[in-house]
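Missing here: one protein chain of the complex. Every other protein chain is in place.
Every chain is named by a letter (A, B and C) in the order it is written, and numbering of its residues begins at 1.
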Amino acid sequence: MRVGVGRLRLANPVMPASGTFGLELGQVFPLARLGALVTKSVTPEARGGNPLPRLCETSGGVLNSIGIPGKGLPAFIAGALPEWRRAAGGAALVVSVSAPTAAAFAEACATLEAAGVDAIEANISCPNLEQDGHAFAASPGPAAAAIAAMRARTRLPLWAKLSPNTGDIAAVARAVEEAGADALVVANTILGLAIDIEAARPRLGAGMGGYSGPGFKPVALRLVWQCAQAVRIPIVGCGGIATAEDAVEFMMAGAAAVQVGTATFIHPACMLDVIAGLEAFCVRRGFSRVGQLTGLALPQAELRAAAE
Amino acid sequence: MRVGVGRLRLANPVMPASGTFGLELGQVFPLARLGALVTKSVTPEARGGNPLPRLCETSGGVLNSIGIPGKGLPAFIAGALPEWRRAAGGAALVVSVSAPTAAAFAEACATLEAAGVDAIEANISCPNLEQDGHAFAASPGPAAAAIAAMRARTRLPLWAKLSPNTGDIAAVARAVEEAGADALVVANTILGLAIDIEAARPRLGAGMGGYSGPGFKPVALRLVWQCAQAVRIPIVGCGGIATAEDAVEFMMAGAAAVQVGTATFIHPACMLDVIAGLEAFCVRRGFSRVGQLTGLALPQAELRAAAE
Amino acid sequence: MDGLHAELGRTTFPVAEHALPILQSAAVGRRYHRLIVDAPGIAGRVQPGQFFHLLCREAGGGEAGPYLRRPMSIWRAEGGRLGFLFNVTGRGTAALARMRAGGTLSAVGPLGRGFALGAGWRRILVLARGVGLATLAPLAAAAALRNIAVEAVLSARAPGDLMAAEFVGGSGAVVHAVFDEDGSSAPERVEALLRARFSQLRPDAVFTCGSNRLMLLLQRLAGEFGIPGEVALEQQMGCALGMCFCCVRPIRHADGVHDERVCTEGPVFDLQAALSW
Partner (left out) sequence: MDGLHAELGRTTFPVAEHALPILQSAAVGRRYHRLIVDAPGIAGRVQPGQFFHLLCREAGGGEAGPYLRRPMSIWRAEGGRLGFLFNVTGRGTAALARMRAGGTLSAVGPLGRGFALGAGWRRILVLARGVGLATLAPLAAAAALRNIAVEAVLSARAPGDLMAAEFVGGSGAVVHAVFDEDGSSAPERVEALLRARFSQLRPDAVFTCGSNRLMLLLQRLAGEFGIPGEVALEQQMGCALGMCFCCVRPIRHADGVHDERVCTEGPVFDLQAALSW
């Protein structure tokens, strides 16, 4: 079940999605059985979070607007990081960072490299204060600028987490590859809305929110498929994965590994089921390495295989 | 239940979504009870359609890649239009057009105006042959160019049907408003993918497809909400509407009328239920006109109301 | 089938979404299942070969099931009841098989163009593979009512999968069974059997459903003997009403091959017009 995401070796291709996971899940199963641990996005400074309600369900999943509450990077490094390292055991420790400017992103990377983590996931789907609050990942230029700034300050594996809220994800993917990202995480939530018709106002306190879960899956899978055809760096697929079959779909669409988010809210141990199910699928279908699934359904799969 | 979509008066705000409706539904109920009839997109020339399978279901809805098969505009006008006019009765007749170039779009509008229809819906989510196959509606420039060309050739109410596959729908909305569109239809399907893991290939013959149905609703509702805050022309909401409650959500998010698509595949008479349920909601909540729901949940609702 | 010649247009709105009380839900053999529902006022006006589009979850939103409906031929239409007989192959049919008597089946229909029995016909021959016999069973019943003799060649994996009784019902049809297990269903042996029956029975028409291979065989032999025929085709469906164009199959016409909608122009097509799939 071993896979590589670029330079980073993982015991298996399954890890949690940022913001839907915490060490608290260690009450349910040994977290070291995951391919990697991924933290909630850490911001340089302490933040309060958004107004309530922060989560609401729709027929196909959930909308969230949590707002990345947290104590800030220094407190994370001093307080939480040692515990995360302990919990990770042999699993890779990926720290997700979010920041309001490219410089702040870069600074956070340098700090994290010094503190010692296995990889950095750059949540560039957050608002860019230098671009009128548009997300970095909404267009190639700002996305690449943020990644380039980070690249200049760290030699750790640097994963760029892309957003569905863009017109041309392939262009963003190419731009961040060019800027030095080691891998892509595809994707963060897509903007959605639900309205409480009795109150005539949005059901989330913040208005719009990020849509995740099964209803988002077809879109996320398509984004992975488009990125896989646009770049050569590995892709970590994310969006609506709840079962091993979902994970196989993402890998066949081009992902080297997968993240499970909202599904953990429904079945807290589902990542273990995904790992076991992936293994069973490979055995049944005669794949000796799970990595053989990567890109199998891509149009150029034959061409690619021939080229190798 | 009467509403206006710009100059066009409708007996009620409920109509079918293009491509999910045909006169065949007249076997189920009298079509004249709808606010309007909307045809499958008509292309200037005959087209064959895409490879099978053309439709597949996902947990939250369906993916389609039908490919706009049809006999072309002249055949439509000669053969089908008279029947459509007869079936419409007092309902407005909206013809959806799709074309590969702005000039072809414009030509089709002129032809339709001469033939006599109540409004034209421009399906600018289709590939633009002059832009490398990118959809017109993917960016403001090509979208506006197509609408401006059509505007120059017709005085009929001209509705621009926008695509979710863009980074900034508000910019596209403003551009087509500027170019002379009388209303927006928000939105067409969002690109999605599903993979058959046993066969290791996409479940649709064409690869990617358009995602519609309940799982798409939160995204479509957000698009309506964003457009409603960007333009002054009326909006026809579309995406995942299956019940009167869904329709109320879209109207509160800023829609003046709504279209029902995929839901008709599951419950062929559901548009009648939506009409009845909207009326019941208005009665229960004391709205004398269904149009009063429009925009009720928008952040500026109070400001707007004050301004009027 | 009392309402064989009921016109589709006899009622103004012939198609509706019906909530039908389930009277019987039972496994048939190892892989099949039947549902019998109460449908007074509907059972009498359906044609053999027509189908319903079934919601694979309880109408009240109870049972979880797939989003799209599933097309299912009318297998029985007698005494105010409708019956469906199906192979449990995937999520939809599995959900249908979980439904229980006392529950409600949501069925849209009747849909599609059924089989035609010509005036003055005396004998027909029917060729079915597997559960394809469900689609042809009402044709046998309708033929019996009009004193048309029915001979059927039914092909199945093994005797346990045959369901001859499910086909014959009260029609009195004569059944020739062929099986994979004993090799009697091999193409050349079925061809020999058909040639023999054609020569002896001289059927006025032939009908088939359920196998591409058998359809091609029947097409060839019927062409050779100059016997008219029809075939019921299957295709994945969305709306089942002719609106979405996802159920098309290429159909041969004088002016070439055109895509036609199985739900609307079919599911029954002229035997010689159908193409291999």
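Everything that follows uses one rule, which is that a residue touches a chain if its C-beta (ideal position, glycine included) is under 8 Å from a C-beta of that chain, and two chains touch if they have at least 3 such contacts.
Here the structure is a predicted model, which is why all the values come from computation and not from measurement.
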item: Touched by the hidden chain, restricted to displayed chains; value: A, C
item: Which of A:129, A:152, A:269 or A:283 contacts the chain that the document leaves out; value: A:269
item: Contact set of chain C toward the excluded chain (per top definition); value: 57, 61-64
item: Chain A, residues in touch with the chain not shown (by the definition above); value: 19-22, 24-30, 40, 48-49, 52-55, 57-62, 64, 66, 69, 213-214, 264-269
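Convention: only the chains that are shown with their structure count from here on.
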item: Most distant chain from chain C by Cα centroid; value: A
item: Dominant chain pairing [most C-beta pairs in contact]; value: A-B
item: Chain with minimal offset from the mean of all protein Cα atoms; value: B
item: Rounded Å distance, chain A centre to chain B centre (Cα mean); value: 33
item: Chain A and chain C, separation of their C-alpha mean positions in angstrom; value: 49
item: Mean-CA-position distance for chain C and chain B (Å); value: 37
item: Shared-contact residues (touching 2 or more other chains) in chain B; value: 58-61, 214
item: Junction residues of chain C - those touching two or more other chains; value: none
